[in-house]
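A protein chain is absent from this complex, but the other protein chains hold their places.
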Amino acid sequence: MQITKLETLTADLELDGGIVIRKFCVLYDCEIGSGTKIGSHCTFGRCSIGARCKIEDGTTICDGHVVEDEVFIGANVTFCNDRYPRTCNDDGSMLGDDDWLLEPVTAKRRSSIGSNAVIGPGVTIGEGAVVACGAVVMHDVPDGATVIGNPARLMRSLV
Amino acid sequence: MQITKLETLTADLELDGGIVIRKFCVLYDCEIGSGTKIGSHCTFGRCSIGARCKIEDGTTICDGHVVEDEVFIGANVTFCNDRYPRTCNDDGSMLGDDDWLLEPVTAKRRSSIGSNAVIGPGVTIGEGAVVACGAVVMHDVPDGATVIGNPARLMRSLV
Partner (left out) sequence: MQITKLETLTADLELDGGIVIRKFCVLYDCEIGSGTKIGSHCTFGRCSIGARCKIEDGTTICDGHVVEDEVFIGANVTFCNDRYPRTCNDDGSMLGDDDWLLEPVTAKRRSSIGSNAVIGPGVTIGEGAVVACGAVVMHDVPDGATVIGNPARLMRSLV
């Protein structure tokens, strides 16, 4: 379902299609698929989250990101969308919408992203791929592969 | 004391035995020892937290984990309890309670876990051990040892 603006307070929220959103979440302009469960203290911007996903507490998924169906995302994970984040242009003027390039992350179907991982701008996490907890992922992860470490490196491929 | 279900809102909560729980926390079915202070935006599941602990903002300690007395845990720390997290079985059915193995973390007495660290499933942090901030701990840490890095490695042993 499309969510324009929603915050949860001290009750878990159950929406149509079996969507559950736990306490103290902030969502705006995002699409959430049926059966998806979202932990507490999450912030979602203008992103798309698939069906039957599980996303744990304190995770931040801001504008542009795409999470396909049946993806697991642990706690305190961040998806980044800006390769050179800053607040001002060189001339000191505040950064406007045209002054930076949105590079969203895609987490493909049935991928699994461990707690406290960070996914860098423009990265694709392949179908069924596994990102170990705490990994810092700056390059695409092939389908079925496992990555680990900072920077994340390939551990083994299951495909 | 045993807490069945509790959320804090815009006031710090002081409970019997000198327990303090700061704002925007979510606790359910957990045991908290006397004198323990919990920062804002924490999420605790069915876990056991000892006496005289200090746990900082944004930390997530979910089902099964055990934190003994006088443990320090920094901000944005996550304890993991599932080695192979996923949302669905291979046949596409949603994961049930019997489809995964709970492997809780134990943080022993007077251990200290730095901010943004991640503790992997089944890991024991030894008595008086130190986990550096940002460490990703996938193996047991001996009593009195210090670990650092991703993956965390032994820095020195004090015992």
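Read from first to last, the chains carry the letters A and B; within each, the first residue is number 1.
The definition used in the following text is that contacts are C-beta pairs under 8 Å (C-beta built on N, C-alpha and C of every residue); 3 or more make two chains touch, one makes a residue touch a chain.
Since this is a predicted model, take the numbers as computed values, not measurements.
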Hidden partner chain, residues of chain A it touches: 7, 9, 24, 26, 41, 43, 58, 60, 62, 76, 78, 80, 84-88, 92, 94, 116-118, 120, 136, 150-151
Residues in chain B touching the chain absent from view: 9-10, 22-24, 35, 39-41, 52-54, 56-58, 70-72, 74-76, 110, 112, 114-116, 130, 132-136, 148-150
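FYI, only the chains that are shown with their structure count from here on.
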Rounded Å distance between chain A and chain B, as computed from the means of their C-alpha atoms: 23
